[in-house]
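Before I ask anything, let me first share the structure, which is written out below as structure tokens.
Missing here: one protein chain of the complex. Every other protein chain is in place.
By letter and in written order, the chains are A, B and C; residue numbering begins at 1 in each of them.
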Amino acid sequence: MSFPILTAIMLAPVVGLLLILVIPEREQLTIKITAAAATSVSLVLAILAYVLYNKGQGGLQFLQDIPWVPAFGINYSVGVDGMSLPLVLLTAIVIFTGVFASWDMTKRVKEFFIFLLMLVTGVFGVFISRDLFFFYLFFEVAVIPMYLLIGIWGSTRKEYAAMKLTLYLLVGSAFALIGIIATFLYAAQHLGQATFDIQTLATVKYDLGFQKMAFFLMLIGFGVLVPIWPLHLWSPDGHVAAPTAVSMLHAGVLMKLGAYGLIRAGVFLFPEGARYWAPLIAVLCIVNVVYGAMIAMVQKDLKFVIGYSSVSHMGYVLLGIAALNTLSLNGAVAQMFAHGIMTALFFALVGNVYHKAHTREIARFGGLAHQMPRVAAGFLIGGLASLGLPGLNNYVAEFLIFMGSFTRDQALLGGLLSFRILSILAISGIVITATYILRVVKNTFFGPRKPEWDHLEDAHGVEMVPVVVLIATLLLFGLLPSLQIDVINSGITPIVAKIEAAKAIGGIF
Amino acid sequence: MAALSLLTIEILTAVLGLALLAIGLLVPRTDRRGIGYVATAGLAGLLIVAFGMRDVSGVVLGGYVIDPFGTYFKILFLAAAILTAVCSFDYVERMGLNQGEYYALLVLATLGMMILASAGELISLYLGLELMTITFCILVAFHLSDARSAEAGLKYILLGAMSSAILLYGLSLAYGASGSTVIKQIGQVVAASGASPALILGTIFLLAGFAFKVTAVPFHMWSPDVYEGAPTPVTGFLSVASKAAGFAALVRVFFGALPDLHSFWVQLFMALAILTMVLGNLVAIPQTNIKRLLAYSSISQAGYLLLGVVSYSVLGIGAIMYYAMLYVFGNMGAFMAATAFYNNEGSDEIKDYAGLARRSPLVAAVMLFSMLSLAGIPPMAGFVGKFYLFTAIISRGYIWLAILAILMSMVSVYYYLMVARAMYLGNPPAGSQPVRVAPGLQVAMVVSLLVLFFLGIYPTPLTNYALNSAMTFFMP
Amino acid sequence: MITLNHYLALGGLLFCIGLFGALAKKNAIGVLMGIELMLNAVNINLVAFNHYLEPARVVGQVFAIFVIVVAAAEVAVGLALVLNIYRRRLDSNVDDLNWLRW
Partner (left out) sequence: MIKYAWLIPVFPALAFPLIVFVTRKVRLLSALVAIAAIGASFVMATGVLGEVLLTGVTMDKPVEYATTWLGIPGLLKIEAGVLVDPLTAVMLLVVTLVALLVEIYSVGYMHGDPGFATFFGYLSLFSASMLGLVVANNYFMIFFFWELVGLCSYLLIGFYYHKSSAARAGLKAFVTNRVADFGFMLGFFFLFAAFGTFNFRELAAAIPSYQNTAFLTLAAVLVFIGPIGKSAQFPLHVWLPDAMEGPTPVSALIHAATMVAAGVYLLARAFVLFASLPGVMLVIAYVGGFTALFAATIAVTQRDIKRILAYSTVSQLGYMVMAMGVGSMTAGMFHLMTHAFFKALLFLGAGSVIHALEEQDIFRMGGLYKDMKVTASTFIIAALSLAGLPPLAGFWSKDEILAAAFGNGFTGLYILGTLVAFLTAFYMFRLIFVAFFGDRRAGLHAHESPLTMTGPLLVLAALSVVAGFVGAPFVSHGFSTFVYYGEPHHVAPNYGVMFLSVAVALAGIGLAWLLYGRPSDVPEKLAQRYRSIYTLLVNKYYIDEFYQWLFRRVALGLAEAFNWNDRHVVDGVFDGVGDVTRISGQKLRLLQTGNLQTYALVIFTAVVILALWMAAPVLGGVVQ
């Protein structure tokens, strides 16, 4: 059997973790280097996998199967398709840059990197699992380290935020677990064999009632993670409280777990259920986009702005999912990737500023571009990405989502409302986004020089690694989107095929 | 004489217990610490024997059943007893009493549980139960210098006696209704001639009696007080082993004698399960004493185990067995950590755990991961156990019950994390030294931690063992 | 003519009396005695059942004897604990046993 590249990607952090366990606490640099090495191995392998992936053939590749609990048909089976591969790459990039972004960490360094690597292992696991049981298992593995990371190394209201985040995520996942078990049992009856393999589960014909119920459970379970309004509150608080690297990983990757799960375990398994609940998702996504962006506009704390902007941007992903067609789903996945990179960039830079200025209050800043031009430039580019400027990855993603949802012409509420209206409302978010992002840029970086910040030194050396890597990624996929979309599309095709095969049923309203 | 060979484990256990009693009287006070080692070694030996007999099955004198189901639980009891013994070394020395008695009682309690687990007949069942209860209440009150310990003991004996009175009344009715004390025969009679009101009443009394032992709400009320008052290792043992024994007996009686009434008692157990999960978890939240917190958490655990009974299926029993086994390691892990801390600080208050992670990473980690296992967070074994339980009841269509259960286990995450918060987020008091833990205890803690991880990541062996045993129980 | 039901009624009655004692008496000893009554009620049941259902086999009576023995053991331990507490607090009122609560 060929080299298990995916397992290697996942286990590289574990190896790093075990090494760090035996390194004495005071060897801080060694610890950091070990972490960097471990994550860079993951990154290189992830890039390799991305390059080696055969788009033409599509489907799941780099498969690996090990029977695990035969009695329940649980296998350790991994593999990536066009949908998960970009997310694996995303995770690798974000964690790699995240390690460098936390280079200035000095408090309980050893534990920090141990938990961080533990966390990322779980995240990798989720994206590569083909087995629902492991999918869930890995997801939960990621939660507790998160609690400790935020609780110990966090900043504002950290204990509250950490607990809030943990409970939201766990309660959400509880529903997902019920849904998974129910699906498993249903399928076991119809297949005559117990299995958690998603592909096999997808071959079962679930009756409508079950689909509605199961999809709803998945919607709550993974929706909390996305986060879908009104279950979103853990995310701004969590982002703000979390230390830089964790915010990056958290907003950059963890939220994507939700959307990914919603597509994989929701839409893919229960297309009819998805059709049924789609209008609800669409409406909520508008709340996410518009309401989230509006709130972001009046935040006083840089991280809160980014936090709510994430809520707003993930709304687009939801829109893409709700529209349930090829374009929109491609866009949704692309948006997951793009937003992950973009928001990671934001948090890296904000973290950099915070570490030096010990405040994130926008009102106190102003004219920072004089002292930290690089940071300013990076932040501006991030801002342009988030407001969907052509040439950057987010634009492609948002454009596809908009196209997809816009070309979906479905009457809701008995013709009172059309899906197209909803998508137009959502698209209007681009204006609000532009407003709040550029206002923040203006108030923070532009304007007259403030002598009180003259002691701040611009990002330099290792600190530039995240900035450069992330911006480069944004540009690469922004200018050559086919590198990304071709892969994603190969993963979306089967899902859309299922949606179209599903019988056309009306939405919930 | 083949019959007696089936009893090897019980006989050896009895011998060990009595031997320890004797040794305790013979050896001089100075080097009685050795007794603990002897006890541990003996129990370990028994464990091996028991494991060797895991597939043996047969019936002694028509009433005493040896089957994989029973043996599984015996192994469980022995594992728990070993951990308890190891955990007791320092603790008992601090109590400074006749250690021989302590370990002897420990072993005899184990014997009682074994009998309870294999009793195929009401009288021996009662004897096993009482052997367990009485020895336990001596153990609970063992901390003579501590009035709380005595109070706990008295509460346990009085309430225990009442509950066994109820149980007995139930047994007598069952006997009356069926004219036999052999569980199988009772089952046949019920199957043949249906259920008389007397039998139904008896069923309820039995249920109450067992509910008391497994601390199901509202029959749980003795447990928080007793758990708090008892010496920590005893609490641990009590919370895992006697509960498991209760379940073993419960399953034997209800699945063996009253399968035809399950439509009756399943809903009773469902009500109990709900109450137990909800109340146990909610009341655990405001606790400030680690032992009391664990007491309530173990009440809620009983609620989850009851789900297995509610599901009334092989899978359900298998799930109970699996869960009970890893519950031994999860809970004992927590109690060992608590003991280790108590041996240093002489305190059980959660607030004193502040910054423990800095003072003793091992103790903190064991406490944390044991609790995560209890909460059912992967990759700890507890997750797999809960997964089986939920699967079992969802397969019966009780999705709402599963949702309630899992939400409640998320509540439990909250109070477990409160402890984690103290240990990891808090800062150690000024001038505190690292916590020193006796090597034996360290080994035990590490072992149970590893078991939890292993069973969480690769549960297959235990899963298969539990399921097969459950299988043989249903179709011998 | 005395039938099984008379015995059962007697047993039930005795059980309730014992129960009342166990619940009402404030003195721990009294509570113990109440419990003893309940156990005896069970014994009556057992013996009665045995006599009326299958006089041939003495299962019920054996059971009853076991119960008596075990009850004795229970009382022994119980009294020991009561004594222990009495030494400590010079009373054996169960209402005062509330150091452990909530």
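The definition used in the following text is that contacts are C-beta pairs under 8 Å (C-beta built on N, C-alpha and C of every residue); 3 or more make two chains touch, one makes a residue touch a chain.
These numbers were taken from a predicted model, which means no experiment stands behind them.
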Which shown chains does the chain we cannot see touch? A, B, C
Using the definition of touch stated at the top, determine which of A:384, A:470 or A:499 touches the missing chain. A:384
Among the options B:92, B:166, B:357 or B:470, which residue touches the chain absent from this view? B:166
Identify the residue among A:63, A:213 or A:438 that touches the chain left out of the display. A:438
Write down which of A:14, A:208 or A:233 is the residue touching the left-out chain. A:233
Which residue among C:14, C:37, C:53 or C:97 touches the omitted chain? C:97
List every residue of chain C that touches the chain not included in the displayed model. 19, 22-24, 31, 94-95, 97-102
Given the full complex, what residues of chain B touch the hidden partner chain? 154-155, 158-159, 162-163, 166, 197, 200-201, 203-205, 207-208, 212, 218-219, 221-222, 224-225, 264, 268, 279, 282-287, 411
If you put the missing chain back, which residues of chain A would it touch? 167-168, 230, 233, 291, 294-295, 297-299, 326-327, 330, 367, 369-370, 384, 387, 389-391, 395-396, 400, 402-403, 406-407, 409, 424, 427-428, 430-431, 434-435, 438-439, 442, 445-449, 481-482, 485, 489
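Basically, only the chains that are shown with their structure count from here on.
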Going by C-alpha centroids, which chain is farthest from chain B? Tell me that one. A
Whole-Å separation of chain centres (CA-atom averages), chain A against chain C: 65
Averaging only over C-alpha atoms, locate the centres of chain A and chain B and give their separation in whole Å. 42
Quick one: chain B and chain C, Cα centre-to-centre, how many Å? 26
Where chain B touches two or more other chains simultaneously, the residues are none
In the complex, the residues of chain C that touch chain B are 8, 11, 15, 18, 22, 28, 31-32, 35, 38-39, 41-42, 45-46, 49, 53-54, 59-60, 62-63, 66-67, 70, 73-74, 77-78, 81-82, 84-85, 88-89, 94, 97, 99-101
Within the complex, which stretch of chain A touches chain B? 68-72, 111, 133, 136-138, 140-141, 143-144, 147-148, 151-152, 159, 163, 166-167, 170-171, 174-175, 177-178, 181-182, 184-185, 213
Applying the document's contact rule, which stretches of chain B touch chain C when the two form their complex? 122-123, 126-127, 130, 134, 137-138, 141, 144, 147-148, 150-155, 157-158, 161-162, 165, 168-169, 171-173, 175-176, 179-181, 224-226, 228-229
